[in-house]
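Every protein chain of the complex appears in place save one, which is left out.
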Amino acid sequence: MDLTLKVWRQKNREAAGAMVTYPVKGISPDMSFLEMLDVLNEDLLRRGEDPIAFDHDCREGICGMCSLYINGRPHGPERGTTTCQLHMRHFNDGDTISIEPWRAAAFPVHKDLVVDRSAFDRIQQAGGYISVNTGGVPDANAIPIGKSIADKAFDAATCIGCGACVAACKNSSAMLFVSAKVSQLAMLPQGKTERKTRAENMVSQMDVEGFGACSNTGACAAECPVGISLENIAILNREYLSAKATSEHVA
Amino acid sequence: MNWFTKTFSSTIGRKIIMSITGLFLCSFLVVHLAGNLTLFYKDGGEAFNIYSHFMANNMLIRIMEIVLVLGFVFHIYDAVVLTRRNKAARPVGYYNSHPEQNSTWSSRNMGLLGTVILVFLLVHLWNFFVPARFGELEGVPNADYLNLYSEVVLAFKNPIYVALYVIAMVALAYHLIHGFQSAFQSLGLNHKKYTPFIQKFGYAFSVLICLGFAAIPLYFFFFV
Partner (left out) sequence: MILDSKIPEGPLAEKWDKHKFNVKLVNPANKRKYDIIVVGTGLAGASAAATLGELGYNVKAFCFQDSPRRAHSIAAQGGINAAKNYQNDGDSIFRLFYDTIKGGDYRAREANVYRLAQVSVNIIDQCVAQGVPFAREYGGLLANRSFGGAQVSRTFYARGQTGQQLLLGAYSALNRQIAYGKVKMYPRTEMLDLVMVDGKARGIVVRNLITGKIESHSAHAVVLATGGYGNVFFLSTNAMGSNATAAWRAHKKGALFANPCFTQIHPTCIPVSGDYQSKLTLMSESLRNDGRVWVPKTVEIAQRLRKGEITVNDIKEEDRDYYLERKYPAFGNLVPRDVASRNAKLVCDEGRGVGSSGLAVFLDFADAIKRDGQATVAAKYGNLFEMYEKITDENPYERPMRIYPAVHYTMGGLWVDYNLMTNIPGLYATGECNFSDHGANRLGASALMQGLADGYFVIPYTIGDYLAQNPTTKVTTDHPAFKEAEQAVIAKNNQLLSINGTRTVDDFHKALGLLMWDYCGMARTAEGLQFAKQEIRKLRDEFWRDVKVVGVNEELNITLEKANRVADFLELGELMVDDALHRNESCGGHFREEYQTPENEALRDDENFAYVAAWEFTGVGNEPVLHKEELKFENVKLTQRSYK
């Protein structure tokens, strides 16, 4: 396959960026999208040009590092797929493909297609945990959890933190990401102890980071590579509202 | 800021206000439409004029009127604040974006739809509410109420008004199609058992209410 790529190039955080066109030739349909970029980067290197920086690591769809906005969609046109698991067989010979970084004020561009998602970490640090120290915990089977609850909590827990939800949302809202953790822990008995402070603090940090509000467009869930459900956002809203109404934090 | 203002100035808090006011405004639509249906009585406007007289003079209605205004104000104010925040959350846009592949047009254009509705609302108030409320209407012979009905007949003979009303009702329908079910989601009311019903009901509600409203100008334009 021969393709034309339009790729966002930006030297660093401060520099202005632009879309740059690169032709690529001889792409196999069995290649992954990132392997196609590897091929381009090897060519660029041989020509002495700066290769395109993009985030990637596990290349099996679980680490959440890859983050490309391909042809107007986060992680490209395939549903339920990370960029690294997107294969070139979903494109046609002669296609022009646009590749951009996630766009959000809270995700500034480091370079080219690499963005800074540390805002996500700070939100998790605000309360995405159960406060137990190592040791001194009860036997694992002392806390029975119904299978359906465990499965549902698991569904929320599969979030890979890639940020596609933010990239897809017209408001750059991080609600799906935040809700996945809040609802996972709110559903489990272990997490109920801190559910109020968790919801309050994580939402507060989310707002501090400059993410937009949720318009319930559903774009986030539609683009989520691991299928985090919109129901989690409703759970977050509920958790937040009841926390604010009943917690003892008056400040 | 205390906890209360903090809560309702957070993104979620503002969405909660949007949804509560939105649902309240939906209830207003029901009452308003129910009253307006008296226009279809072939009694020369008597029922309608009695209804409008009641609405203009009843104490409870006058109080609710203030609540209604507040509902609009909060709904619009939070919409503006959130829209500005949302725009700021993405200072650099995409070169190539295909949101139509992951979300509905109405859900992404609530602000635009709302603005159309707002423009309509102002015109609508100017047409009917202001004259009715501030006594610029003619009286009805042998009755202690005023003749808003004649005002309606007059207005809806104007094709520009009729067009504006119909367009506004289409916008309102789309606004509600997303807004109705979205309000439940914002309030955290999402459940396997009930959400499918809420979504279907919301769709039917939006279409029927707006058809009802749009039928009035069309009826007067073509049949009266």
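A and B label the chains in the order they appear, each numbered from 1.
Keep this in mind: a residue touches a chain if its C-beta (ideal position, glycine included) is under 8 Å from a C-beta of that chain, and two chains touch if they have at least 3 such contacts.
Predicted model, so just to flag it, every value in this text is computed and none were measured.
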Visible chains that the absent chain touches, using the contact criterion stated earlier: A
Absent-chain contact - pick from A:17, A:64, A:101 or A:218: A:64
Touching residue (missing chain; options A:87, A:170 or A:196): A:87
For chain A, residues in touch with the removed chain: 11-12, 28, 30-32, 34-35, 38-39, 42, 45-46, 48-51, 53, 55-65, 80-81, 85, 87, 89, 110-111, 114, 116-118, 120-121, 124-126, 128-135, 137-141, 143-147, 150-151, 153-154, 157-158, 160-161, 184-185, 188, 190-191
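The criterion applied here is as follows: only the chains that are shown with their structure count from here on.
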Computed distance of Cα centres, chain B from chain A, in Å: 36
Interfacial residue positions of chain A with respect to chain B in the complex: 6, 8, 19, 69, 71-73, 77, 98, 100, 103-106, 168, 170-173, 175, 203-204, 206-207, 210-219, 222-223, 230-231, 233-241, 244, 249-251
Complex contacts: residues of chain B adjacent to chain A: 2-3, 6-7, 10-16, 82, 85-86, 88-99, 101-104, 107-108, 110, 178, 181-182, 185-190
